[in-house]
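With one protein chain held back, the other chains of the complex are shown just where they sit.
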Amino acid sequence: MKLGMVGLGKMGGNMAARLRDKGHEVVGYDFDPQVSDVGSLAELVGRLEAPRTVWLMVPAGEPTDSAVEELGGLLDAGDLVIDGGNSHYVKDREHADALKDKGVHYVDAGVSGGVWGRENGYGIMVGGAAEDVARARPVFDALTPDEGGGFVHAGGVGAGHFVKMVHNGIEYGMMQAFAEGFELMQASDIVDDVPGTFDSWREGTVVRSWLLDLLVRALEEDPELEGLRGYAQDSGEGRWTVQAAVDHAVPAPAITAALYARFASRQEDSPAMKVIAALRNQFGGHAVATATDDPVRTPRS
Amino acid sequence: MKLGMVGLGKMGGNMAARLRDKGHEVVGYDFDPQVSDVGSLAELVGRLEAPRTVWLMVPAGEPTDSAVEELGGLLDAGDLVIDGGNSHYVKDREHADALKDKGVHYVDAGVSGGVWGRENGYGIMVGGAAEDVARARPVFDALTPDEGGGFVHAGGVGAGHFVKMVHNGIEYGMMQAFAEGFELMQASDIVDDVPGTFDSWREGTVVRSWLLDLLVRALEEDPELEGLRGYAQDSGEGRWTVQAAVDHAVPAPAITAALYARFASRQEDSPAMKVIAALRNQFGGHAVATATDDPVRTPRS
Amino acid sequence: MKLGMVGLGKMGGNMAARLRDKGHEVVGYDFDPQVSDVGSLAELVGRLEAPRTVWLMVPAGEPTDSAVEELGGLLDAGDLVIDGGNSHYVKDREHADALKDKGVHYVDAGVSGGVWGRENGYGIMVGGAAEDVARARPVFDALTPDEGGGFVHAGGVGAGHFVKMVHNGIEYGMMQAFAEGFELMQASDIVDDVPGTFDSWREGTVVRSWLLDLLVRALEEDPELEGLRGYAQDSGEGRWTVQAAVDHAVPAPAITAALYARFASRQEDSPAMKVIAALRNQFGGHAVATATDDPVRTPRS
Partner (left out) sequence: MKLGMVGLGKMGGNMAARLRDKGHEVVGYDFDPQVSDVGSLAELVGRLEAPRTVWLMVPAGEPTDSAVEELGGLLDAGDLVIDGGNSHYVKDREHADALKDKGVHYVDAGVSGGVWGRENGYGIMVGGAAEDVARARPVFDALTPDEGGGFVHAGGVGAGHFVKMVHNGIEYGMMQAFAEGFELMQASDIVDDVPGTFDSWREGTVVRSWLLDLLVRALEEDPELEGLRGYAQDSGEGRWTVQAAVDHAVPAPAITAALYARFASRQEDSPAMKVIAALRNQFGGHAVATATDDPVRTPRS
């Protein structure tokens, strides 16, 4: 089928290429005229025939918001917008509602697969009305792996980004589990071969996984990870997962622990721990008018 | 080579069978005379020629302790004991020290693979002196998968059980991450197809893993897990991992969260939460002589 | 001074009474005609002289939103609205912006003190412009304890509700710490006198606090808390604290643990723990085609 692709960066550009490889006709638009097929969104819309399908692959937040708004003014009733970026699931509903007023349909798609997706296919998780998802099904089929799998219609509008968000939250927890195991083995005076231990787990154990494969690879290159700083960014999805858990009264202690560990990794010095230090100073202090209690600061004979 | 196998239950029995399949000669001893080749540990020792190798596959704690002690009195200098059970790594050192006094060597082996190990091979993680590990290497090679991998000599005595313990701790964290993701998707009013979502993740995503495969299988059988109670046992290794983390001053929040979630799952009612309820009652209570502060219990106009 | 009080429930009614005791003139409005001085917000506004001061003491969310909106249509430039309810700090900014368009000033006030505040005074934490706070200062002075203290101008609009929210988050963490200590003492076979232990801590220890006093009182009435269920509600502030921590990349593991413990306390059965149970079943299961590993489900000889 024919569709418009807005955003031709690493993700959108590769997806457009894969779609073309599979026989679809893609009109691409990007701020970068070098890679863009058209000069404006309006021109892109003009190059498609109603009912049109436009796939957004631009950063979440303002860029997606303004693209949705602009498309709302350009598209006709019956057209379809698919947001394949990393939007928050609540935003999806706002976008869908705004477009609905103009009769434009909306599907959200969480996309997994990164730079290897062009060749191996992407994981696609979508949310929206059944008929809208069905209409775009040829596009999803072309994007997902040739051998099948990698696709789910998870629910109504927002469900695609919601499950992609949860996927990333789970990813946080799994990574943290491996990280804690690594640190414990390294901290002990018992384990001489940490990389070999991880490598041995790739066969016949419960923890075998793609993340374990990646970790073994990383340890082959740098067995003690000396070349790295213990500093980790977090993406929006990790935060959103925790906030969604709180909104839904779901205890999510492991995923939250993983998120907080990343927060802490980026602090030069912890303000909270300054408070602990301050209180410990006060325990032993001179001006404290009442009883005190600290086994460490009050050494005993 | 020839070796003694003490304990012929599900694990020891299968391991003995696999070793025999691979051409090793195994003399087995078990309390159950139906499966035992000999009537006593003494008879087992008598059937082996020095330098002997005896593999223990009995429960950790008292059973292993007494087997080690009895073997200490029966074996000769130069013989080798391998503890393949789930002993605590600190116990390994005690066992090794006790046997060392008699010149008997000691290797600890963490074994992974359960009921499928006989056919597919076991994961084996060992701790001990290089020459002792080398001596038993033919046994390890027969037990591990035919296609290679699944073996590590992790360090000195105790290292095998230590890394097996850490493996299980990581397993706890990974399982908890999937569990939290499941609950969040189920709790939301957004996701209509939770089993399909997990299934779609098996291709092309970061979280693909053997645990995900198992979860998809479980959800095929019971899509909402209605047939199960939210009740989870914990094995010794999870607790030991947390305690080792505390001993080594290693923050392990995700693994600990997983352990605590299991603890809580087994409580009919939480004593801690009774305290929270009691305090909240006191806030709004009649006899409280001072200020109070609770936005929920003190409804406002 | 003269002011309007909207919402004459437990909180608003008592605050109005305290203000009158201190010589202020209060015109009160409530849906309940029995306690209301006027029949409508419009009548309340009509009874005050510009520049007017109107204190809102109605539930957060829709009731406060609509009161702010209606007042926006009734008040004149130069008038002042004080929101003393439990609004979210982000809402404060929206309310302030909406009123600003009409020249109406806005101050948010977090109020602590519950049913005992009328007699003992309230803790008041406010946010807003210095001149607006100064204008209402006589009201704050009348509401706070006679002996001084209990007041802070924490920052601009939203700061009052923000610090009240943080106060409640800290309260969650403190309560959870006592709760965990109680459960540990009760679970041990070592401590025979748990209530006596808490009571002994009221003198000369680091943990002495109003919450400890309340706990001792609760244990006097019911030494093992047998009459209570381990079930705890949570107020909006606990959730908002965690979400604010995530928004600001602040690790807040203890407060979050307290919130999650309350979530879990309200679950009949934990969906997450069903996943753990399901995975554990799969480990030992018959149809599992690959290796397995679970020390508990695969008993060893």
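For reference, chains read A, B and C in written order, and residue numbers begin at 1 within each chain.
Keep in mind that, in the parts below, a contact is a pair of C-beta atoms (placed from the backbone, for glycine too) under 8 Å apart; a residue touches a chain by one contact, two chains touch by 3 or more.
Quick caveat: nothing in here was measured; it's all calculated off a predicted structure.
Check C:Gly28, C:Gly173 or C:Pro271 against the missing chain and you find that the one touching it is C:Gly173. Among A:Gly12, A:Gly128, A:Gly158 or A:Gly204, the one in contact with the hidden chain is A:Gly12. Screening C:Ala50, C:Ala77 or C:Val206 against the full complex identifies C:Val206 as the residue touching the chain left out. Contact between subunit B and the absent chain runs through residues 203-206, 234, 239, 242-243, 246-247, 249-253, 256-257, 259-261, 263-264, 266, 270, 272, 283, 290-294.
Counting over the whole complex, subunit C has residues 89, 112-113, 117, 120-125, 127, 144-145, 147-156, 158-159, 162-163, 166-174, 176-178, 180-181, 183-185, 187-188, 190-193, 196-197, 199-212, 241, 244-245, 248-258, 260-261 touching the chain that is not drawn. Taking the complete complex into account, residues 6-13, 30, 57-59, 85-86, 112-117, 120-123, 167-168, 171, 175-176, 178-180, 182-183, 186-187, 210-211, 214-215, 217-219, 222, 225, 228-237, 253, 261-262, 264-265, 267, 269-284, 287-301 of subunit A touch the chain not shown.
Here is the rule we use: only the chains that are shown with their structure count from here on.
The centroid of the Cα atoms in subunit A and the matching centroid in subunit B are 32 Å apart.
Between subunit B and subunit C, the centres computed from C-alpha atoms are 43 Å apart. For subunit A, residues that reach two or more other chains under the stated contact definition are 203-206, 249-253, 256-257, 260-261.
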